[in-house]
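Notes follow the structure.
A single protein chain has been omitted; all remaining protein chains appear in their positions.
Chain lettering (A, B, C and D) follows the sequence in which the chains are written, and residue indices restart at 1 in each chain.
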Amino acid sequence: MSMDRREFMKIAALSAVFGVGGPLLMGKLGARNLEASEFGLTPGGKRAKRWAMVIDVSKIKGPADYARITRACRKAHNVPVIPDPKHEVMWIWTDDYEHVFEGTDNPYMEANVKDQTFLLMCNHCDHPACVRVCPTKATFKRPDGIVMQDYHRCIGCRFCMAACPYGSRSFNWVDPRPYIKDPNPTYPTRMIGVVEKCTFCVERLDQGLDPACVLASNGAMVSGDLMDPNGPVRKLLASNFTLRRKPDLGTSPNVYYVIAVIGGGKNA
Amino acid sequence: MDLKSFLSEKRQAVLERWLDYVLSSYPSQTAEFLKNRKNQFANPVGNIISEGIGGVFDAVLADLEAGGQSDSGVADFLENIIKVRAIQDFSASEALGFVFSLKRAVRGEIDALGEDGEGFYKELGRLDGSVDKIALAAFDVYVRCREKIYELKADEVRKHTFRLLQQANLICETLPRKGGENDDNPEEKIG
Amino acid sequence: MAKEPKPEELLKTINYTPPKTGWMDTPVEIKPGMFCWGAKAKSLNTVGFPNARDWNPTEEDWKLPDNWQEILIEGIRERLSKYRSFRLFMDICVRCGACADKCHFYIGTGDPKNMPVLRAELMRSVYRKYFTTPGKVLGKLAGARELDLQVLKEWWYYFFQCTECRRCSVFCPYGIDTAEVTMVGRELLNLLGLNIEWTMGPVAACYMKGNHLGLEPHTIVNNIEFMLDDIETITGIKVTPTFNRKGAEILFVTPSGDLFADPGTYTCMGYLMLFHELGLDYTWSTYASEGGNFGFFTSNEMAKRLNSKIYAEAKRLGVKWILGGECGHMWRVLNQYMDTWNGPADFLEVPKSPITGTVFDNAKSTKMTHIIEFTADLIKNGKLNLDKRRNDHLKVTFHDSCNTARGMGLFEEPRYVIKNTCNHFYEMPDGTTREQTFCCGSGSGLNAGEDMELRLKGGLPRANAAKYVHEKYGVNMLANICAIDRAALTTSMNYWVPAVGVTGVHELVANALVMKGEKKRETNLRGDPLQMPEEEPEVAAGAAAPAEKTAGGKANV
Amino acid sequence: MYNGGKIFIGIIVFLGIVTFPLYYNLGRADTPPKPSLNTPVINQMKVKHCVEPKAFMRADHMQLLMQWRDSALRDGERVYISSTGERYDISLQNTCLHCHANKAKFCDRCHIYMAVHPYCWSCHFAPEKENKL
Partner (left out) sequence: MKAFLPFLAVIFLVLLVIVGVKTASLYFLFGVVVPYAALLTFLAGVVYRTVKWGTTPVPFHIPTTCGQQKTLPWIKQSKIENPSGTGGVIVRMLLEVFMFRSLFRNLKTEMHEGPKITYGSDKWLWLAGLSFHWSFLFIVIRHLRFFTQGVPMPVQIVEGLDSFLQIGLPLVYITDVLFLAAVTYLFIRRVTIPQVKYISLAADYFPLFLLLAIGCSGVLMRYFLRVDIVSVKTFTMGLVSLRPKIVPGISTLFYIHLFLISTLFAYFPWSKLMHMGGVFLSPTRNLANNSRIKRHINPWNYPVKVHTYAEYEEDFREKMKMAGVPVEKE
């Protein structure tokens, strides 16, 4: 189609005024932020360059500990308890060594490590596969490293679930509300058809509080800034042998597990 | 690079220019239709022209290659185009002018090279010779087409009167009954 | 070399933007080869048309009556109140352009006024000016214009450059049929005596003598007798048809073109041989000796006047039903108009094949059956002994005639007959057949000699498709079921694809038909030697042929 | 042939469809909604005010809510400083509904009137009292 420039300009101008271009143009002009209003950070919130979590496996003794921690999480975020395992929604849960650190076990390794139960949650990876695959950018990574899930945008395609190597994401197959016994009225629930997962308790961090699980762990879990060399996280990492899950995948997870080693004597 | 290889390389570009020149002889709304509607059945004129000039162009290249001695079969392509133009509202010069506009198209492509194209100008004389040769052939085809049209007119009249003449015993019995049709046979070469 | 214009400058000479003058301001130019001569006073007077005079379209003065505008405006007003199609099609076109490139004349000529939408706008613009408020008030802004001499000449030029083939109406989202506008346009022009002689001559002839060619009764009989001689020469069988015979079961009506000009005559011989073989109780009529209806290209009233002869003759002769030959616009008229004009034909019976007993329910009211329906039924019931090998030298394609395609829907019957009479059948490409078929370019009374260029341009899309199957499959014969096609396509093919001949379907039938008691055929109906494959011994020939036929027949059922 | 009957029916159907709102509303009370401000928190306010002026909130609250949602969720900025300089925690449940603790009599009235079905409530809790109502 050959068309001289003037004609092109004419058409372009007309379609800009009337056509699809119009609303966009007007949108810029008409965006109605009240002039003086602004948004800001909550004063006294916890900030970090890169949030990370260290779980000292040895400090969590038995089922009661695990239950207390997971219950705290469920309570804080209105995570439903759905009996049907196919429909389960989990932000933090447990599994054994073989599954958690798949491929690193051997028949002769230390029994108290091998038989240990581990707490699992979203690893808030540095290179999250889930973020890459999300078609609507419903899942995204904050500058401080927390991988977030925006339920308003989630279309339930579940690509992220397929992408996540840690199984950290749950899909709401059913309306979760009937499965929340005693809901936390200050926190929303999710709706059927969206994916959800651990948020590192971002809303608590912003208010200056520790994550619910950390609070309930009696010191077994520590969250903090990985980039702060003097912070609690780095101190623990420096003085303990730690593992991360599936490091060879290149996702660079930010949840570290302190493993008791022989001579460490913690359980001896 | 000689002119021949240059033109082979630029075949598509030259043909596009040429097609534009040819189509500029049609009303502008129609030129667009002829150019852009690709279905050969919905747009026979446009397709006959664009295919035809391709064929003629290749014949010119072959003639260049053979140093003006080529006797390749350009006739079919020429016929296809000229058959169409012979019945459209063109005078003989308008109908056949398209052949000469190949010269313009080629020069346009060379001019686009700027100084790099200087070398080709020397060879243009030979190209012009080939084009002229084809133009002369085109005149023959055009005249044949026009003659064919008058024959068709006459033929229709003859068909309408054949039975009457037959009835009036004005047709010699020895004449083959299908005489009219057999006479047509030599003309079939035109297609 | 510097004197040569730069490429960009050259490109500027090509102007793809529409011209500065819109179509309303582009006056008509009456070009040679694109129109037919004006109707003669003699022809118009024969049928009592107004404003009869001899005139020449190329002259400035068309010798119009002084109040010609008034006559036309009144004419439009009358037709607006008589035809919903006309009024509606004047009102609802949105100029979406879907029809624009569907017209064979536009494809062939490139003249924008041959786009169906614009052809109709020629009329609409005047309608708006005189019959709508916006047009009266806003004038050109509302697409309205005065009816002046230029407009009138434009009408005449372009309404006689439309073959009323209805291809545009297939693609129109509202089914706007430009043929309806053309028909009204021609009616209006007739009010001023502005017709074409190629149409008006046949109309006058048909009115007085019963057929377009003006064949008088004895000529018809003579013509057919010539064919009978040829048939006897070829088959050794003496066929004896009857004329104007009272008490026959069936009246047979076919376009008179089949009586007269090749290759239609071969089709006519086909009918004669088929009916003889069946022993059909039928008669020809010299009074109703025309199936076609050039009146239809003149005015609705004239068409009705010509058509009336068919029922009148059927009644006079006391036949039970009517059989119609292969023709295009004849069947548009018979299918969509005849019963309305001249019915009800309650003196006839619902057509019933005396050979197979099939009742043609689809002609329950008109009592008239298409011969292709009739023959297809015969073949289906195994009543014909057909030797397809006799058509083996033919590679056949089928051209759907506009009128039987888009005004009737006769698609499968002719194909069935062809496939049962020929071994080699190839379809032309999609988009050029059936309801999307291209016109021959000479329909609706435009197949004159003086508009040969117009016809060849209009015939190009069809010929182009035929050329494609010729080159791809070696097709050398274009079958059709229309007398105008047989005449017009012969010429068109001769120009565009000379290697392809033209035939009626019943010529193929007759060539394949093994008749009782016939002698060994040496030639086909055209007198060309029969190129049968290596013959079996002569004694066995008779037996072998039917066997072959049955096998073929089964395969095709 | 006219097909007068069919055309007549067609015209009647057309008129019936086009005039639908005229007769559909017959006998229905035409009462614009009045959102209630009668909640303990609002009643305690000396100067009754929302986060932004009333006129703005009436027309644009949905847009504000969306900005809130994106700000809190995506940017982590959970404080809204209004055009009058007041600071609010960004939270539908904990800020908006703190005052407007009467969703049914506040939010729903207009939403029902306008046949708007915001999907806020499929995740966010309406105030507890109302849940039990």
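Definition applied: contacts are C-beta pairs under 8 Å (C-beta built on N, C-alpha and C of every residue); 3 or more make two chains touch, one makes a residue touch a chain.
The structure presented is a predicted model; accordingly, all values stated were derived computationally and were not measured.
Student: For the chain that's not shown, point to the residue among C:85, C:150 or C:385 touching it.
Tutor: Residue touching the absent chain, from the options given: C:85.
Student: Specify the residue from the set C:181, C:405, C:418 or C:481 that touches the hidden chain.
Tutor: Hidden-chain contact among the options goes to C:405.
Student: Using the touch definition up top, pick the residue from C:42, C:63, C:238 or C:364 that touches the left-out chain.
Tutor: Final answer for the missing-chain contact: C:364.
Student: Given that one chain is not shown, which residue among C:130, C:287 or C:426 touches it?
Tutor: Missing-chain contact among the listed residues: C:287.
Student: May I ask you to list the residues on chain D that touch the chain which is not drawn?
Tutor: Its contact residues with the unshown chain are 1-4, 7-8, 10-11, 14-15, 18-22, 24-25, 28-30, 32-33, 55, 58-60, 62-63, 65-66, 110, 113-119.
Student: Name every residue on chain C in touch with the hidden partner chain.
Tutor: Touch with the absent chain occurs at residues 16-18, 22-23, 48, 80-85, 87-88, 91-98, 100-101, 112, 115, 117-118, 121, 132-134, 141-143, 166, 169-177, 180, 207-210, 216-218, 221-222, 243-246, 286-287, 300-301, 304-305, 308-309, 312-313, 316, 334-337, 339-341, 343-344, 358, 361-366, 368, 373, 376-377, 380, 405-413, 416, 430-431, 434-436.
Student: Pick out the residues on chain B that sit against the missing chain.
Tutor: These residues touch the chain not displayed: 28-33, 36-40, 42, 51.
The working rule: only the chains that are shown with their structure count from here on.
Student: Could you grab the centroid distance between chain B and chain C? Build each centroid from C-alpha atoms only and quote it in angstrom.
Tutor: Centre separation, chain B to chain C: 31 Å.
Student: Compute the distance, rounded to whole Å, between the mean C-alpha positions of chain A and chain B.
Tutor: Computed from C-alpha means, the inter-chain centre distance equals 73 Å.
Student: Hey, what residues on chain B touch two or more of the other chains?
Tutor: Touching at least two other chains: none.
Student: At least two partner chains per residue is the criterion; list those residues in chain C.
Tutor: Residues 16-17 of chain C each touch two or more of the other chains.
Student: Give every residue of chain A touching chain D within the complex, in rising order.
Tutor: Residues 32-43, 45, 140, 142, 144, 148, 150-152, 183, 185-192, 202-203, 206 of chain A touch chain D in their complex.
Student: Which residues of chain C touch chain B once you look at their complex with the stated criterion?
Tutor: Touching chain B from chain C are residues 1, 4, 6-7, 10-11, 13-19, 31, 33-34, 100-101, 106-112, 213, 219, 222-223, 226, 230, 260-262, 265, 429, 431-432, 449-450, 452-453, 456-457, 460-461, 464-465, 468, 487, 491, 494-499, 526-528.
Student: Considering only the defined contacts, which chain D positions touch chain A in the complex?
Tutor: 52, 56, 60, 63, 67, 69, 71, 73-85, 87, 89-94, 119, 122-125, 127-128
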